[in-house]
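Taking it in order: structure first as structure tokens, then the write-up.
Only one protein chain is missing; all other protein chains are in place.
By written order: A, B and C. Residues from 1 in each chain.
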């Protein structure tokens, strides 16, 4: 490892996403032969105390309480943005302007305008950019993409994509930032709907060209904090349903909800083509179900050495977990940075998803009328 | 059994539906204690030869080649209509006018106008009327209805209903009557979409109040017959997707397609409520999956004596098949006739489904705009 | 159909097995083109009243209260034995002596000696003989056999066969005839263990050549009747476990129990060969799981027209139920009778299973020592 070039990483935010990204930075080199050795240089957070504790636990060498300081540091070549959506644009644009490579959590931004500004900033910058749609790096999803690319599904006719969770079914669950439009941009739509849009576009190789949508906020007021008597207004959607067309002629349906009681993290996608079909559910993330030629569905345990990313890990039948999707993402990011090419999905891909989200909101506000996705 | 009143049955049509209905008429008395003993009096079909062969095989005592003759017979008190949709209204109205009880295959008719005429005819007639949405009588579906009625799901938030088949994926599959609008009214929409609309309304106890829809005909020309060089235009939809709202406030998505490669008869419904969820797939028809209070899904093998209809059959774990749904339907029909009450679903229920189908077609033709279902 | 020869059937016994056999006799001609048309001539049972009621319900034309009268009737060419095992030999031998064809429920007899006598009687008789191992006629099981015959599994290395039920877990469940050695011969072993022995031998085409066994009676005393204070001794096994070798060199394990809480009728078999594997569970009877070449397991929905027996029934995806296995059995029996060949499984096959049962009991009584199956 000593002959590899070291590259310094600074991460902003240390909540859920920060913990998973840290796990990826800490372990990626132990499993993948990479041209660049990431060094976990600095973690930024608002509270000195909490950030220091997080850094110690997760293995970051130093801390900052202002992300601008982090961006300015010489020992940081990569900026990893793990904050809520309302700060993505500002941090990313500053980091790109400072010549850094940037990896940014999804959705890329809270509005199309912000996302466009980020893409513009990226266009003129020396650093590389990536939006962290980690589910592309589930081996089963990457294998699904491979099957479609190989033509094993023939012409794609149908996609049904769902992302089902249930963590806010209880009306006493408080008004966290993910339920506030000013912080999160939207609700289930941007948080998890964005993932199924990206996954659909990635696996099929086709864009969503138009949508017809319904959204709903089932619980309109919630306690400001857990157990609080005071309540505040939920300003985002609880659920978003939309149907649409893909650039290759397929019909697609999408559903993102946090009210699917009993479904914990069911990112599901089923694709039917003229020659075969695929089905996936993240709750069984090591399995891909494939039908070829109309026959029964085969449960492929995606743990074989020739499956995407899997060769680096364990023998067949020894499954991977959620965090590995981030390790794979970081691996691909580092390779792209070393190669000097754009990682996928780039900010431009993130903007594409953002435009679909905007079309969904537009359609939902206009009697579900079919709305063409901008620039498609 | 000798003290039961015998009631004569005349059936029109002896293709797929005729075969299944015959199986139900022949066996219903062996498993259910019924107040009326059906007698398989007469079968009507256009060809004397083919109808006679079918009658001999399936156990009908006599044949007619004109359904009007069947309707006029004194030994027929029940008319069972198993023809394509374009003749439903005429036969049913004539049978009702002749004082017969009528059970009619679904969809009730090819248009709302026809269905309305049938409901009007039924209103003034002495005979009872039923539309044969047989999937209501899958024990698992009936059990699902029971759970909702008992409040075990709480307030229903989501329904996702699909009916997926793949029998016309091959572009060489010929232009059968089900692909012609003049005979079938519509394609996947009326044939199988009607089932998931009825199942949704039955299980939730709520009506579909509005929809936003997309339809598509993937293969626009097909051989007139198997292997024929001449082709004709497919005049119905190959697939229909729609999202909508239920009268109780739930969001629902529907998909009916014959292009889901590898899915043979996947009538699926998943329902999420504030207190629990249900999932069903007809390809595993003896199973109902239930989550209560957000816990894991329990696979209930719907073969216990206290499950709907099951007590009449075999011990636990000895599953039923497709045809039993019709036996249950006939059982309920005969009981209603004997009681002098309306069986469910009645023609009025069939009209309700017809109006949803019409709203789907209207929305699909009007940029997917949200369309309120008439009379809802 | 009028030119088919009619053949008269007399059935002895009208409990569970009698009901299922009746369903098969009543319907087989409606689905299969048979050279012989069965006529449900006469039903025998001990109580005139109960037998008459059963005959009326199930479609038998006449009744007898002494099976000897039934055997003697001229209008009976086939005798169907649906009684407990202690009367099989006597009835079957008498029927064969009277020149009748005989189909007999399983296990063939309560002892090897009885089974041998039945085989001897059959050898010199003009009538055909069959033992009713109905699970061979599950389409998925028959398809499994086809795959093995075609060599798609290569050399078979492993069989794991289980028959799991739970209907006597409750210690208050009474001492029914199936729990008494004098009536039933043995417990789970002969009742359901016999099925997995036959299924294993049928699907693999190999015999069980030796076994090592453990048996257990968990609940040793039970109420004589439901709710009775008086108890009697359970004289059969509650569960039987055995491992053994097949004639082709495979290792096999078997488990038959009525104490598998939550398993209702789980007849399961999994087979591993050098080239592929199979798995089946009767609780999902329309599915066969197949792995070829070490790849993932494919869920084959055994409802395609080219699957065994299925072409006679419904379109793909419209599953069959438990009773259909008997319809298929009767169909094969009638065809064999018409052809003048022995149906499979014959009494000789039933004797083969009986000898395995005897070896199991012998091994269990002799410190589980490996016991060679007689004549193997």
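One rule holds for everything that comes next: contacts are C-beta pairs under 8 Å (C-beta built on N, C-alpha and C of every residue); 3 or more make two chains touch, one makes a residue touch a chain.
Keep in mind the model is a prediction, meaning the values are calculated, not measured.
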{"item": "Of C:45, C:296 or C:350, the one touching the omitted chain in the full complex", "value": "C:296"}
{"item": "From C:276, C:319 or C:345, residue that would touch the chain that is not displayed", "value": "C:276"}
{"item": "Candidates C:68, C:120 or C:158 - the one touching the absent chain", "value": "C:158"}
{"item": "Options A:94, A:153 or A:301, residue touching the unrepresented chain", "value": "A:301"}
{"item": "Positions on subunit C where the hidden chain makes contact", "value": "157-158, 160, 162, 164, 166, 169, 212-214, 216, 218, 239, 241-245, 249, 251, 253, 255, 257, 259-263, 272-277, 291, 293-297, 367-370"}
{"item": "Residue ranges of subunit B at the interface with the undisplayed chain", "value": "290, 295-301"}
{"item": "Chain not shown, touching residues in subunit A", "value": "1-2, 16, 20, 22-23, 26-27, 29-30, 56-59, 165, 167, 263-266, 282-287, 301, 303, 314-324"}
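The rule is simple: only the chains that are shown with their structure count from here on.
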{"item": "Chain whose Cα centroid lies at the greatest distance from that of subunit B", "value": "A"}
{"item": "Between subunit C and subunit B, distance of the C-alpha-averaged centres to the nearest whole Å", "value": "36"}
{"item": "Whole-Å separation of chain centres (CA-atom averages), subunit A against subunit C", "value": "55"}
{"item": "Multi-chain contact sites of subunit B, meaning residues that touch two or more partners", "value": "263"}
